[in-house]
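Below is one structure. I have some questions about it.
With one protein chain held back, the other chains of the complex are shown just where they sit.
Coming up: chain A.
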Amino acid sequence: MKQTEGKIGIREYVAIILLAVGTKLSDDTPTLFFSSAKNAAWISMLLTGILTLIPLFFLIKVFSVHRDKNLHDLNLHLFGKVMGNILSFGMLIFGFAALVLDSATYVNIISTIYFTKTPSIAIYVILMIVCGYGAKRGIEHIGSAAWITLFYLKTTLAFALIIAFTKGNAKFLFPIWGPGTSEIVKTAASKISIFADFYFIGIIAPFVSTFKEFKKGTFIAFVIVLIEITLALIIYVMLFDFTSIEVISYPFHELILYISIGFLNNVESMFLPFWLISAFIRFAFYLYMVLILFGGIFRIKEYEFLVPVMVILVIFLGITPKNATFTVPFLREQLLMILSPIFFILPSLMWLIAKVRGDFKNEVKKDM
């Protein structure tokens, strides 16, 4: 039997992505799509997915010749020491901003929908302590935790969506092109960065036991996530119709408030724990990636000691925006806008440089 110390298998890898990216359907990401693509948001989503395949393909291609390097090492290798570090630092800033904004969103969800009386800083502290603990345990254990909870989390999610589906009205999906094809394409192009996580996943690429599993896992997870989010968008429209869904900040939570199961009329608290666990794993993973990147740039081997600092930083930055319900989504949209072209172009650029440098020739030689 092979020793898998410090490495994760394909199951754990897929589970992490499914939880980290798949959970986006339950925050305000759908609203970003609905606000411009209206009831055709799901088509936009599919289109985004197809567009994402291009940078994803290039990224995997680049990793295929640098199997033992993570994203930061790759940046250094391809762009040289100075540019590489600047690029990685930029990524760190974006990653950190995403972590702060997303966690602020989640805290806002909890404090506006479930715990209206609890001060949000208390919720934030709990959330980040748990995630910090998870991040400190390392990628293996985040992966394992993701894998053992995955089935239950996705089952309850499917359960909620199926119930909502039975209550929905399919006519709300029409006219099928919604606000028109140009609007759909525009939305798709500008929101491509919701899959930017797949770019950041390059940070943990060398931790996946083999490159083959990394490649296979990435594509499997990507397809599942895409289908999952698209279905969710369809069901949201069917349930709420596009006029009302534009003003709903968190459609998933509105959905579980809306449905009832048998004699239980208010089931939202039953879904809350499952959603929370996926949130914990998601942010533990984000935090871990940020820490690895930070450790890579500033050459800190014992990144675990950074956990408390990072956690405190996230809490204070995340709690700063006043009126989180409106500011945070606005900031998040700005971030996604900036990130979209970067995410689209950077992998291709990396591939191009690798090609020019002749890295791919080495691969052929190695194989021979």
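Side notes on the structure shown:
Just so it is clear, a contact is a pair of C-beta atoms (placed from the backbone, for glycine too) under 8 Å apart; a residue touches a chain by one contact, two chains touch by 3 or more; residues count from 1.
As a working rule, contacts and distances are computed from a predicted model.
Entry comment: the absent subunit's protein name, as recorded by UniProt, is "Spore germination protein", drawn from "Spore germination protein", "UDP-glucose 6-dehydrogenase", "Phosphoribosylformylglycinamidine synthase subunit PurQ" or "Peptidoglycan-associated lipoprotein". In the complete assembly, the contact with the undisplayed chain comes from A:267, out of A:161, A:267 or A:328. For the options A:64, A:85 or A:144, the residue in contact with the chain missing from this view is A:144. Chain A meets the missing chain through residues 1, 4, 8-9, 11-12, 110, 114-115, 118, 122-123, 126-127, 129-130, 133-134, 137-138, 140-145, 147-149, 263-270, 272-273, 276-277, 280-281, 284.
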